[in-house]
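In what follows, a single structure is set out as structure tokens and then discussed.
With one protein chain removed, the remaining protein chains of the complex are shown where they sit.
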Amino acid sequence: MANDDIWILGINMTKFGKHPNEDVVDLASEAALAALADAGVTMADMGVLAAGNLMGAAAGIGQQLQKQIGQTGIPVFNVANACATGATAIRTVIMAIKSGECDMGLAVGVEKLSGAGMLGAGMGAAASDEWTPSGRFGAVSGLEGKLGTDMMPGVFAQVGMEYGHKYGGTSFELFARISAKNHSNSTLNPLAAIQKDMTFEQIMAEPMIAYPNTRAMCSANSDGAAAAVLISGEKLRTLSKEQQRRAVKVSASVLTSDPYEEGCQILPNVNTLTRNAARQAYELAGIGPEDLDLVELHDCFATAELVHYDNLMLCPEGGAVDFFESGAPFRTGSTPVNVSGGLESKGHPIAATGIANIWEICHHLRGEAGPRQIEGAKVGLAHVIGLGSACGVHILEKSGL
Amino acid sequence: MANDDIWILGINMTKFGKHPNEDVVDLASEAALAALADAGVTMADMGVLAAGNLMGAAAGIGQQLQKQIGQTGIPVFNVANACATGATAIRTVIMAIKSGECDMGLAVGVEKLSGAGMLGAGMGAAASDEWTPSGRFGAVSGLEGKLGTDMMPGVFAQVGMEYGHKYGGTSFELFARISAKNHSNSTLNPLAAIQKDMTFEQIMAEPMIAYPNTRAMCSANSDGAAAAVLISGEKLRTLSKEQQRRAVKVSASVLTSDPYEEGCQILPNVNTLTRNAARQAYELAGIGPEDLDLVELHDCFATAELVHYDNLMLCPEGGAVDFFESGAPFRTGSTPVNVSGGLESKGHPIAATGIANIWEICHHLRGEAGPRQIEGAKVGLAHVIGLGSACGVHILEKSGL
Amino acid sequence: MADQIPLVDYLVLGDSPHLVANECTNCGARYFDRRNACASCSGLTFTKADIVTDGEVRAFTIVTPWMPGTAPYVPAVIDCGGTSVRANIVNTEPDDQHVTLGMKVRLTTFPIGTDTAGTEAVGYGFEPAN
Partner (left out) sequence: MADQIPLVDYLVLGDSPHLVANECTNCGARYFDRRNACASCSGLTFTKADIVTDGEVRAFTIVTPWMPGTAPYVPAVIDCGGTSVRANIVNTEPDDQHVTLGMKVRLTTFPIGTDTAGTEAVGYGFEPAN
């Protein structure tokens, strides 16, 4: 018996930022208990738990969480998909419900990163006394900095530059202005790690990390957690009117990986898998990009936001610069993007990010987003991408119940 | 559209043991390509990939594998559930098929462990200059060896001792004789890491690791991989007669976690979640323990095998010692257990184990197990447990197609 | 006498050393760690409960450390009046003649080291009661 009709019954995110006195289980517990409370249900109602914590991916965050908030014997799936880990947890719970194995489940993502330095900013292997070829390239030394870069800032900088090379119109200032939009949005989000308005001149004057991204144009390493309670439509209809009214419909839930294309093993191709996920999601939801009232997309770097305007088909192919220049992705525009402040200011606790962006959309669809509410929001899209690669796209709709 | 009818179309395990010249992707590729070949399909037919590699749980083994054997853009789920990681990968693919999202998928588990030392044999935190309480117990020092043990050998030793305390009849020699059965079985398995027959006296004379388990009674750290292609019954019926004949029916696929019971956070309770998984599996498959022609259970230590006779209800409650003494779990007995040699001799490349035990069952149900074939095997059960905890139970049946 | 600090915060030192658990006010489940909620009933409130210091060995093992020259130790599960406690069995030979299932034991404490500030850390174990 399949349930193709899936809803979010409750959802929560913690404040993102520094949490020196909480461990990952504290943060996960806070988000999970709050999501259950938001849903008006308890652990005893859950039929499945999917959880992610990338920095402790082998440690079983799901069971650690159960041992604090409720050991009910349900199946636990610990998942990992880089920055798409939270979205993968949600997808896993949705599959469990769709397959008829249960009618409610909990998805949790949590990370502790503050003070961890720039994401992926690792150094190469130490030089040995004698050169010894090793690994798949027969390398005699660490390759970081010697043959390009595997670090996120450099990878996503090149992704933006490649778009500029292909379609033109990009510049250091353009990317800084995209970042300024998000930093401005963050001033309305009390859960953001950084709530400081910054002009594009200020952003350009920040230390350069990987041209054209300065520090303010990179996602902020943060601690945080987010959790969601998913439910089948059939079960939802047995709950209270208030629960039905606040529930948010999951019109599409899609996960993709990157298909082979020339060059994809040289520079990760973050475009095609996002475009594939978006296309599948629009088809499943029966809507088009023009129907979206807001979008949370994965601006791990300012350069990434630009290419995803195009990948999510918010603009014609090659038209991302014009789309931005038109004002469309601003709060006041036709397709507000990252009204939460985005990863650059809200923060990016890796495994939490893919649930937190859904939380932001839900907040607006429920009309509960306070000063940053997008008025009358009925449909939203949440996008997340992890290198490797995995892309999650969810389309969410306001309850009509 | 749900598919409740799930089959294994192809399955493979590599030789377990030392593979110094292969990395995890090599091993995963070998098992995955062989499973696809066994199934008579290709990566292009797969609709989902679920993969696990516990030691590299954050590194996205699924995508690493795709980049070697086929980047087709399908959803990838990287999963982790301690020693139940492989079973969790299979469960994930099954959910994807049951939910109607695809009709075929690939599950892969791989680990490189040889030379890693005894599993979980870590030392506590280093002493600091000044005692500083930290963590959930406010501990001023590492607790390993000071307040009991968290290491697997000691944990599973206590699990067996607890059973002995509750029901009586256990002894050092009894556990050694259980181990001798498995080491004897391993001589017929060319893929086992250790194929050496050992008497119980020899086993008792081995170095003591954690009383009453000597080294020969502990699972062998090994490198290895295993992979399986899952398919919906509807799709299977469109394939060749030969593929249908060799396919193995998944009559039950269950994953559980440990429910709360007094003491479960002091010594992991590996019993109740196994019993719960077994009960659900028997109910789903519509069979009882008496119908099983063979069982592969998680003998990570000899002490564990004893308690799982009981947990899997192969004997009346409290009757595990009598069950063993009756000869039932020997190759020649009524319910052969671990005819592969079990983890103590076959080896235990963590994330591969939960698929390799299913491979063993399939091998017999297909009548392809050569000298170690259990004649006429029609139904088998594969069990795996990871501390944390997670338990996977699969009941498999010979094809009637 | 030097300042003392317990090895773990659920060990209470002083004239009558004992363990103290976090007890769920809803269902009575007992835990020794810092809690977010109750694993048994998801309850959110806890009181402190003193644990009796006499117990019985429910399970044990004898671990042979990997480092040569290091003494074996005896992890065990002790049933203290219905509450399971984890500790080593101490003050007896680490072999299966001296440590047995069902044996009666009692809590004991002992120093485990002194830090640079002169503070002595105190651990606990269980010793044979007879």
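Per-chain numbering from 1; labels A, B and C assigned in written order.
Here is the rule we use: a residue touches a chain if its C-beta (ideal position, glycine included) is under 8 Å from a C-beta of that chain, and two chains touch if they have at least 3 such contacts.
Here the structure is a predicted model, which is why all the values come from computation and not from measurement.
Visitor: Please provide the labels of all shown chains that the missing chain touches.
Guide: Contacts of the unshown chain, counting the full complex: A, B.
Visitor: One chain is left out of this view; which of B:12, B:53 or B:66 touches it in the full complex?
Guide: Only one of B:12, B:53 or B:66 touches the chain omitted from view, namely B:66.
Visitor: In terms of residues, what is the contact footprint of the unshown chain on chain A?
Guide: Output for chain A: 117-118, 121, 127-131, 133, 136-141, 143, 145-149, 151, 153-154, 157-159, 161-162, 164-165, 172, 207-212, 260, 262-263, 265-267.
Visitor: Just checking the interface: what residues of chain B touch the absent partner chain?
Guide: Where chain B meets the chain not shown: residues 25-26, 29-30, 33, 42-44, 66-71.
We adopt the following convention: only the chains that are shown with their structure count from here on.
Visitor: By CA centroids, point me to the most central chain in this structure.
Guide: When every chain is reduced to its C-alpha mean, the one closest to the whole-protein mean is B.
Visitor: Find the geometric centre of each of chain A and chain B from their Cα atoms only, then give the gap between the two centres in Å, rounded to an integer.
Guide: Whole-Å distance between the two chain centres: 33.
Visitor: Got the chain A residues that touch at least 2 other chains?
Guide: 25, 66-67, 70-71
Visitor: For chain C, what residues touch not just one other chain but two or more?
Guide: Expected reply: 39-40.
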